[in-house]
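A single protein chain has been removed from this complex, and every other one stays in its place.
Note that the chains are named A, B, C and D in the order they appear, and that numbering of residues resets to 1 at the start of each chain.
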Amino acid sequence: MRDSSDILRLENLQVHFPIQGGLFDRMLGRPCGAVRAVDGLDLNVGRGEIVALVGESGSGKSTVGRVITKLSQPTGGRLLFEGRDMTSQRSSSALRSYRHHVQMIFQDAYQALNPRHTTFDIVAEPLRSLRLVDNDAQLSERVSEALAAAGLNPPGDFFARFPHELSGGQRQRVVIAGALAVKPELIVADEPVSMLDVSIRAQILQVLVDLRDRHNMALLFITHDLPLAWLIADRIAVLYLGKLVEIGSADDITFKPRHPYTVALLNATPQIGGAARPGVPALQGEVPSAARLPNGCRFHPRCPLAFDRCKVEEPPAIEVGPHHMSACWLAER
Amino acid sequence: MTNSFPDKEPLLRVDGLSVDYGLKGDPLRAIDGVSFELRTGEAVALVGESGSGKTTTAMAIAGLLSPNARVSGGQVHYRGQRLPIDDDAAMRPHRWSETSVVFQGAMNALNPVHRITKQIAEPCILKLGMTRGEATARAIELLELVGIPADRGVAYPHELSGGMRQRVMIAMALACRPSIIVGDEPTTALDVITQAQILKLLRDLRSQLNLALILITHDLSVVAESCDRVMIMYSGRVVEDGTVAEIFAEPKHPYTKLLIASIPNPANGKKMIRPIPGDPPNLVNRPSGCAFHPRCPSTMSVCTTEVPRLGRFGHGRVACHLHPPLQENMVTVHA
Amino acid sequence: DDRIVRVGGVAAPDSMNPFATWGAFWPLVFSYDFLVGVDAQRHQDRMGFAKSWSVADDNVTWTFKIWPGMKWSDGKPATARDAAFTYNYLRGSIGKPDELNVGWNNTSGLENVTSITAPDDETLEIVTKMPTRWPIDNYIMMVPEHIWKDVSYADARGTFQNKPPLVGTGPMIVAEFLQGQFVRLTPNQYFRAGQPPSAGMIFHLFNTADPIAQGLKSGDLDYGMYLTAAQWADLSKDATIVVGQNRVEQRNYLAFNTASEKGAGSTKALQDPAFRDAIGYAIDQNAIVDRALRGHADPGVGLVMPVATDYYSDLSDIKRHFNLEEAARRLDTAGYRDTNGDGIREDKEGKSFQLELVTGTMANLIEIPTAVVQLIAGWLGQIGIPVSVTQLDSGALNSRTAPPAYGGGGWDLLVAGTWLSPSAHDVLGLGNSADRQNNRAYWKNDEFDALLSKVDRTADLGKSQELVEQAVRLIYTEAPYIILCYPFVLDAHRKDCFVGWGTQDILSMWSYFPLDRLKSI
Amino acid sequence: MAGQASRNFMSRRLGLALIRAIVTLLIVATLNFILFRVIPGDPANMLLAGARSSVTAEQIEAQRQNWGLDRPLFPDQVVDYLWASLHGDLGYSFKFRGRQVADLIFERLPATIALVGLAQIIAILGGVMLGLYAGWRRGGAIDNIATVSSLALYSTPAFWLAMLLIVTFSTVSGWLPGYGAYSPSASIASVDRLLDYLKHLALPVAAVALGLIGQYVVVARAAMSEVVTEDYMVTARAKGLTHRQMLMHHACRNAMLPVVTLITLNLGYVVAGAITVEAVFAWPGIGGLTVEALNARDYPVLQGIFLLLGASIVAANLLADLAYGILDPRVR
Partner (left out) sequence: MTENIVKYPPRGRTRAVKRFLGQFLRDRGAQVGLVCLVFFLIVAAMPNMLVGPLQTAINATGDFLAPPSGQHLLGTDEVGRDVLNLIVHGARISLTIALLATVISLVVGSTVGMASGYFGGWVDTWLMRITDFFFVMPSFVLALIITPVVLEVMGRSGYILGFRLSLFVIITVIGMTSWSFVARIVRSQTLSIKERTFIDRARVVGSSNLSIMVRHILPNLVPQIAANGALVVAGAIYIETSLSFLGLGDPLQPSWGTLLSLAQRAGAASAGAWWYLGAPGVCALMVSLSFVLIGNALDDTFNPRRRAIP
């Protein structure tokens, strides 16, 4: 934690997607089920901090990112940015100033670029719409700056190119450049590298870390790759079915995991030359549906160490070390 | 052609295979003189940068190249017989019963309007001549084999999670008991737990059914866990080929070295990973000589002029001027 | 073996109830008889319900002899009582909310009747309040008392459908009616002159004449009417087809909007007889007949059409002759000069004006070619009166030219047509200020109305002719209408199936002729 | 379990779609009614259009009362109208006195359904098959011919096509009857009459079908040429299916999805789909009735026809929704 003040704070965040019920249910006003994509999440990100959000597919990582960037409205809880409550902020002027500070790098670079826009237009779009520049000369300057920062050199070569004229890595970097051009204080990076080969992956991570180092920018790094999270992040938050099960410093989580799910994740991570870690048996069973969460601890049906209490009582976040919490009854001991 | 197992004809032999895209104007040579062999029950990984021709190689072997592709050189032999990879009709008997493919995106590779059992049963009916009932029974059996409960067989692809779809694809690939399965990035979009399940399944099946596997992936740790041999591709050419142990322990080709160096590993201490400097090569206008030389940390003058040959080196093969071939009977790389 | 007569026409009968329909005249006239009807007065062999008639010297008591032993098509006797019933049924509705005034059988004229009685089965006596030719000039269809006696007035003008087979005394009885498709008629076995020799008749209803010309050529139709000039010319080259043209009662006219208050036209000039008269010199009726109707019409003169032989006069002494200079001079004299030299005349207040001409063809009329309008607009343009033209379908035309009280008006010129009976009352209908349906010029002239009411109170033909002549001359000089032409109905029949068509008036426009005598070859 | 879920899901879809359809229909019916009342021109004038003698104010009032025109338009008249319509009572025609609107419409309906229905069937069979094949063999000779001619047909208005057909096949060559639904000379005997009817049906059906074929070819071809690029077609190829099997088992069903939407939307027009064509061929269907009613400003009949048209389009939309749900298990 480089800075004691939090730039972003999520308090008991909930995002439920309603399942539309039948005709009669609705006529009778009967409530129907909901997909509880995010279900009571508490998370804070400090200035200049890199927090990795890990979890398996469908655990709600992207949804959290969408809430932070105000693409989705949370069902409950609060979103605080620099201490101000942004949860139900809808006025367009307030949103615009929020966009100055918070940007997002999207998961799929092939989808995130409008095929009919040039690189220049794509990177210039935030500058224009947020009115960050006064004239064309300034605009070009800022765009070049951003492209160069994202490792596209010389920037002029890329201005007139359409997305389909770019390689996958270049596209990803254009998305990143768009986010960087704003010079935000927080970037939500949603699996920016999962589909890329290691080399391009390394390039992009380098850029992000450099930015943090140089501009004290905070980063919420969403991934399902634990080694990568360990590598880049200061802290790691582990999400399971919409709720944090463990959060702590990168080293603590990687080397001293306290939640069985984190352990399982680490175990499942393939190792070059290394066999699976002994100690905890493999997970059993299917991931429960986010629409029908089990009682008690939501991990208990798959947990190899589950005991009676887990089935009835949901564990709170329990402090297990400095800045290290785990939501597991085992951690109590 | 060297043959490391002279006692036995390999299951699959690929000789100097080249594929061009774009029949009009400037053709793009996606793969250029790829040669390798695959033995029964062997698992080979195909690793390389994005755009290096991995998918093209796999599709060429299966005779499934897209319409704008042309095989411009080389041959593929299956059990000693030449495969008519550019003749759709002649390939038909070979398909699925001998070589089956797990495509890159399982969501798109499954027909969205048919139930999964039906899709798995289809090749059984057509290829093995089973009745509909038998084929359905077999499909359910296969689903259970990949860990999908029988009652989910009536589901449509969209009703399944990503991992389940991947497993359906694998079950389908197993339907006709083929000798070779080509898996094209079957686990990229999956979280580690599901990925581990699938890899374990493939390992088990390989030992049970003795099938050969060609696995394409970006993830070297996956390679390390589930393959016997690795082929590294760069710019449409095989630059290195060897056993997993050998390559990870002692990579020869500078590209391989850099590739392995960029894998993060907590055991190695917290070091920021290093990207390979420079940009991927332009396939329409390849650099002269070794395609890697503009990015290579140890370029020599010969690298800029002469294409290195893929020659035997140790237990594997490597195409690099730093490691001149030890024997004379080496593979000539297609010019 | 006897064959069915296949007839095609541009017609759209809507209801088989003569009290409710105007559009179903065509099949109904084959099944029902008028008491006398205009056709019987012109052609001795086309009689109606009455065999003969006479009027007493007081000119108000009419005695009609009904055919003895006549029967309805259902075999029941058809007597003077039925005729009396029909008239009294109508008469009884006068003044009631559901007055029967919306169809062929309507109350018009019955207000002048004192009594209608049937002293015996063969005698009908009509006593009118004053002398009038109405008893023989009306075209009320005689309906059987035993069918209609229980039909309320509201039903008769509304929901009563009078479903086929009809019960009438005509030669052909409507047996089946499929709206918009055909009407099938069977020979009336009780017809007073004996059952007609053909096996019946089918009357095909079309929207356009194309299918009719087609059917005649291919032999699918025996007779067709309402052909276009192009088709007529084409068919006349066919050796198996005889083409004919029939003078009918239709008059095509140019009307001026003479209303002065609500619904008035765009300029006061329209209300000025001198202006209208001057325009009359700018209309070349002969050119209209030659160019627009290709000769299939008589040039228009006065209100009376040539086919109304009793009243027709060519008005040669007061007739306006086409002469654009004369028209211009008269306009100048009347005060409609081009004072500012822009080639367009100004009205008396010095405002230049443009006239809006509306046109279109009402249902059940011979189409008015647009060339007529082009010619008129051209001529008026040449004398400095610009004209804009609006073409309307019959529905729009109807509401646009309805009386101002019903939301009509606001137009300047109207080119339209009308087809009424050749009786004196109807002939003068265009100028009748009480006739909201036909007086589309909204013209009101007390002298004319007085003449008309005298005509209505005259039973003597000679006196009636004199009065009509006066009225016609009056309206001609006042010129609320310029009569353009009297178009012909073009028809044709095949030679190869039936004989007995007659020479002129192949198919009578006012009676069942010749369906009572067509014989298959 | 999955079946249960999907059944729930289907019934939910059905329910939603039904509600939407009913609401739409209600709005359409209401607006229809109101619009016809606000059209300039006093309906009383229409009612008394034929009146010869002078009409008293009393009589006009009586007519207004008779037709319910004296009461407030909204809600009284509207509610009455909707309520009556619900019972199939569309009122009486102004022009065709004594005839119920519903009677008039249902009398004409069979002819129109025969014409447009047959044309649709032919166009669907011919156009969809041709389009699917053209898309399957994109760039081939059949594709080129089919595409060019379907584009031409697509942009040829049915009205003119109809006249061309009459001139060619009827006026000049005399091969087929050009007008009406039966020849006047045909005997009443059933077989002859049916044959005769079919003969008369030929040209109008051709005119409607040719226009539709163009549409179907264009859509089916586009759908198919997209489907052949889909990854699951490569899967099918990899499985060693023959072209025929690929086409029949995999490509067609997927390519049919957009085509089915078009078909169902077009089905809505079966009822009133061919007003101009009917007029040209003097075909005794709803189209002819519409023209007649329009000329006479017979508002009750027009209202009835539009209600029917609205109902059938709404029903077709509903059908499209449901058909889509059945054909494509993915739709939400």
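FYI, contacts are C-beta pairs under 8 Å (C-beta built on N, C-alpha and C of every residue); 3 or more make two chains touch, one makes a residue touch a chain.
Bear in mind that the values here come from a model prediction, so they are computed numbers and not experimental data.
Undergrad: Among C:R42, C:H146 or C:R291, single out the residue that touches the unshown chain.
TA: Of all options in C:R42, C:H146 or C:R291, contact with the hidden chain holds for C:R291.
Undergrad: Out of D:A123, D:A146, D:M163 or D:A223, point to the residue that touches the absent chain in the complete complex.
TA: D:M163
Undergrad: Among A:E11, A:E82, A:E125 or A:D251, which residue is in contact with the omitted chain in the full complex?
TA: Checking each option in A:E11, A:E82, A:E125 or A:D251, the one touching the absent chain turns out to be A:E125.
Undergrad: List every residue of subunit C that touches the chain not included in the displayed model.
TA: Where subunit C meets the chain not shown: residues 208-211, 213-214, 217, 227-231, 233-234, 266, 291-292, 294, 354, 356, 358-360, 367, 369-375, 377-379, 388-393, 396, 400, 410.
Undergrad: In the complete complex, the non-displayed chain touches which residues of subunit A?
TA: 66, 69, 71, 92, 95-96, 99-100, 103-104, 106-108, 111-118, 120-121, 124-126, 129-130, 136-137, 139-141, 143-144, 154-156, 159-160, 162, 164-165, 175, 178-179, 182
Undergrad: On subunit D, where is the contact patch with the chain that was removed from view?
TA: Residues of subunit D in contact with the hidden chain: 23-24, 27-28, 31-32, 35-36, 38-40, 151-152, 154-157, 159-160, 163-164, 166-167, 171-172, 178, 275-276, 280, 294, 302, 306, 309-310, 313-314, 317.
Please note the rule applied: only the chains that are shown with their structure count from here on.
Undergrad: Distance from the CA centroid of subunit A to that of subunit D, rounded to the nearest Å?
TA: Their C-alpha centroids are separated by 52 Å.
Undergrad: Need the CA-centroid distance for the pair subunit A / subunit C, whole Å please.
TA: That gives a centre separation of 87 Å.
Undergrad: For subunit A and subunit B, what's the span in angstrom between their mean Cα positions?
TA: Taking the mean C-alpha position of each chain, the two centres sit 32 Å apart.
Undergrad: Residues of subunit C that touch two or more other chains: which are they?
TA: Within subunit C, no residue touches at least two other chains.
Undergrad: Per the contact definition, I'd like the list of subunit B residues that touch subunit D in the complex.
TA: Residues of subunit B touching subunit D: 62, 64, 88, 91-97, 100-101, 103, 105, 108-114, 122-123, 126-127, 151-152, 154-156, 158-159.
Undergrad: Inside the complex, what are the residues of subunit B that reach subunit A?
TA: Contact set of subunit B toward subunit A: 48-51, 161-163, 188-196, 199, 218-222, 224-225, 248-249, 258-259, 262-267, 270, 272-276, 280.
Undergrad: Sort out for me which residues of subunit C touch subunit D in the complex.
TA: Answer in residue numbers: 6, 8, 12, 14-15, 17, 20-23, 95, 97-99, 101-103, 106-108, 111, 154, 157-162, 178-182, 202, 204, 206-208, 210-211, 214-215, 218-221, 363, 393-395, 398-399, 402, 406-407, 434-437.
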